[in-house]
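Reading through the C-alpha cells given below for one structure.
The complex appears here minus one protein chain, its other protein chains still in place.
Presenting chain A:
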Amino acid sequence: MTALPLHPDPAPALTLPPLGFAARRSRVLGVVRRDFAALRRSPIRIFEILFWPTVELLLWGFVTLFLRTQRVPFVVAFLLGAVLLWQVLQKASNEISIAFLEDIWSRNLLNVQVSPLSSTEYLVGLVLFSLGKVVFAVAMMAGLAYALYGFGVTSLGVGLVPFMGVLLLLGWSLGLVGIAAVLRFGENAQVIAWSLVFVVQPLAGIFYPVSVLPAPLRAVSWFLPASHVFEGMRTVMAGGAVPWDRLAWAGALDVVYLALTLALYAWALGYARRHGKLSRFGD
C-alpha cells in the first residue's frame, strides 16, 4: 500500500464547515445520488416504476372504453384522470418509505445514522428523489393515456399543478407515517408503509364522487386533502372552474398533517434511539 494521503489536521481543509449551506447541500444531494445510483443499478426497480402505472392505466382505460359503449357520459375522462392522480399519491407515499427500508434491508442504516446527515436533510433528500420519480412516472403515463385513449392531462387545466402538489404533500406524510411505524414497531411494520395509502383510496372519492359515501364517511373525507383534489378534478373536467377555496383548505390540511407526521417521525426516531432499536433491524 502506498503513502497515506491523509491530512495532519484535516478538519478545516478536507471538509466543509458542517453547519454551513454548502455542507447541507452536499449531504442532501448525497442522499439523492445514493438513491439514483441504487435505482440505476436495479433494473427490476426501473421496470417496477413503469409496470404498475401501465397496468392500471390499461385496466381503467379499457373499463372506460367499455363504459363509453354503454353511453355513460363523462366517465371516460374521469377514470383516466383519477388513475393518473392516484398514482401521484401512491408513488409519493411508497417511494420515500422504500428508500428508508432499503437502508434497513442492506444493513446500511447505522452508517447513515452515525453520519452528520440530519433527519431533515435525510428526508429532504428522499423527498427530492421521490419527486423526480413521480414526475417521471406521471409523464410516462400521461403520454400513454394520450396515445392509447386520446386523453390529455391538459384537460385538467391550471388545476393540474395544485392537484399534484396537494397529493404529493399528502403522500409524503403517509410515507413518513410508514417510516415512523417501522422505527417504532420494527421491520414487520413495513406492511403499514405499503398499505396506509390504500386506506385513503375508498374515502377520497377517487373513482366516484364523495356524495356516494354514507354521511359519517363523507365527514371523514372532508378532512382528507385528496378528496378535494378528486372532486375538483371532476368539476374541472365537467367544464367547471378550479375550486380554489377547496384546494386552499386541502393545502392547509396538508401542512397540518405534514407537521404532525414530522413530529411523529422525530418521536419514533427518539424512541428507536432510547430503546437501542437502530442496531437491531435486519436481525
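One rule holds for everything that comes next: a contact is a pair of C-beta atoms (placed from the backbone, for glycine too) under 8 Å apart; a residue touches a chain by one contact, two chains touch by 3 or more; residues count from 1.
Quick note on the criterion: contacts and distances are computed from a predicted model.
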| item | value |
| --- | --- |
| Name under which UniProt lists the unshown chain, selected from "Serine/threonine-protein kinase RsbT", "4Fe-4S ferredoxin", "ABC transporter ATP-binding protein" or "Protocatechuate 3,4-dioxygenase subunit alpha" | "ABC transporter ATP-binding protein" |
| Contact partner of the left-out chain, one of A:Val72, A:Leu110, A:Val220 or A:Ala252 | A:Leu110 |
| From A:Ala22, A:Ala147 or A:Val212, residue that would touch the chain that is not displayed | A:Ala22 |
| Contact set of chain A toward the excluded chain (per top definition) | 1-2, 4-11, 13-16, 18-19, 22-23, 26-27, 29-30, 33-34, 37-38, 41-42, 102-103, 106-118, 270, 273-276, 278-279 |
